[in-house]
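All protein chains but one are shown at their positions in the complex.
So, subunit A:
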Amino acid sequence: MASALINALKKIYISPIVTIRAYSTATNTLPAASNNFVEVNKKEWKFPPTYTKPREVWIENLDSIEEKKLGLCELHPLVYATVPRIDIIHRNVIWQRKYRWVSWAHTKTRAEVRGGGKKPWPQKGLGRARHGSIRSPLFRGGGVAHGPRSGKTHFFMLPFHLRIYGLTSTLSAKLAQDDLHIVKDLDLPSDEPDYLSDLIESRNWGPSVLIVDDSDLAPRNITAASDALPHVNIMPVYGLNVYSMLKHDTLVLTLSAAEKIEERILHHLHSITNDKQGEFKLSQV
């Protein structure tokens, strides 16, 4: 009930009073067992943040329905806490919709419509308008002028850095809105879909959840459990994209996936990308 309320709050334009937590998405409850001692996974980044502090997020578990906090981990602010550029997110979504879209709408021109070879009536002497074909676009049942022709591709390539900033903007927005969760691994105790939906319900996730793992093969239990839930999907790191992140309400990353995403994006943000920024050509040698 509470989760439905909060989800409803998120959907309508009401601003509840929020507590500003600049550097942490941590909730108020500390793990009870650890006696106020929480281990933070300090990371040695190849490109450490210069002006901003790393974000600290809880590492959660999936092996019980109630949430356990297993520790804290640091996320790089250049990837998980940058400017959430809505316009770049939008351009990524438009790109993802368009680049694979081939329009098959088709109309016949006056040449392709059957008949119409004969001049319908003489040019002069009848007092009627002059016409050369009954399939001209002016005639009922005639061809279509400038109509859609099938097989039109809408493919284009978004510039490389817009694709990178689309990912960082979306990840930052998800983290800022508490819609990004880090889990230790994807091990579930059972393969029942009910277990997974109860877990999502009790933790106030979703309802739709995108789970991202570092490996191509997810553990059997979570695959079987999410198979029956159409709104819970699993994806490898290399499939991560802006559209899917926005389509799902909650994004769940495994710790290794979060680190892999961070490493790849930081690599591209700090490398020379002249070759990637060239215009996309289909037949380049």
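Going forward, contacts are C-beta pairs under 8 Å (C-beta built on N, C-alpha and C of every residue); 3 or more make two chains touch, one makes a residue touch a chain; residues count from 1.
Simple rule for what comes next: contacts and distances are computed from a predicted model.
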{"item": "Name per UniProt, for the chain absent here [options: \"GPI transamidase component PIG-T\", \"Cytoplasmic FMR1-interacting protein\", \"UreD-domain-containing protein\" or \"Large ribosomal subunit protein uL15m\"]", "value": "\"Large ribosomal subunit protein uL15m\""}
{"item": "Touching the absent chain when the full complex is considered, from A:76, A:91, A:203 or A:260", "value": "A:91"}
{"item": "Selected from A:173, A:211 or A:252 as touching the chain missing from the view", "value": "A:173"}
{"item": "Residue ranges of subunit A at the interface with the undisplayed chain", "value": "10-13, 15-16, 18, 20, 22, 51-52, 77, 81-84, 86-87, 89-91, 93-94, 170, 172-174, 176-179, 243, 246-247, 249, 272, 274"}
